[in-house]
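With one protein chain removed, the remaining protein chains of the complex are shown where they sit.
Entry: chain A
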């Protein structure tokens, strides 16, 4: 049995993630899902050429200081300087090299540089909160930034988002595209956050929490946190292809 289609192409396939890995689109505790989750069942999309390929976005997308969010302005931003580093891996532990990683976040006071964010914590003129980098040949990436603050929102009574950094990764295929949030270890706000807790599997939820990395903290300069990102692995063999009859 082969995966050859009428065209004779043999394509890699990507394993689907186990139930509970990703949040259900309908998560009533996060109120904004109410009018924004499809009510019809999703239709299974076989992995064809469009899905096994994906944009390979190179260094052309990077500005010189995109990897250091503390040096993008004339002065230094307020807050605790941190190094965030890790690897982009597939589900078999293979590093994904040369892959664009984008981040965005609030400033140390928990405020985003966005016109809609009007909670009364000051804007930091020296912090935009946007970064980009590319993984190296071992899938490694690194940012220098400021630890974001927690902030209130109106989802429920006394609702506060735990400190987090938004991450966007492409992987090498359309099937691997991921937007997630990196959290910090020991955050006291996890228990009441419906976005963090929307992930059903406790073990999967833990994979969104970075690890404090003392070996990479820099004396008198910055704390370090390690955050590996794992996107779907390929099927062990492309020669079994149940969906292509």
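Details
The rule we apply is simple: a residue touches a chain if its C-beta (ideal position, glycine included) is under 8 Å from a C-beta of that chain, and two chains touch if they have at least 3 such contacts; residues count from 1.
As a working rule, contacts and distances are computed from a predicted model.
The protein name that UniProt records for the chain not on display, among "Fe-S cluster assembly ATPase SufC", "Galactofuranose ABC transporter, permease protein YjfF", "Cytochrome (Ubi)quinol oxidase subunit III" or "Protocatechuate 3,4-dioxygenase alpha subunit", is "Protocatechuate 3,4-dioxygenase alpha subunit".
Interface note: of A:68, A:117, A:213 or A:226, the residue touching the hidden chain in the full complex is A:117.
Mapped onto chain A, contacts with the missing chain fall at residues 5-7, 9-12, 15-18, 21-25, 27, 30, 32-40, 42-57, 61, 89-94, 102-104, 112-114, 116-117, 128-130, 166, 168, 172-175, 177-181, 195-196, 198-199, 201, 203-205, 207-208, 228-233, 236-237, 239-240.
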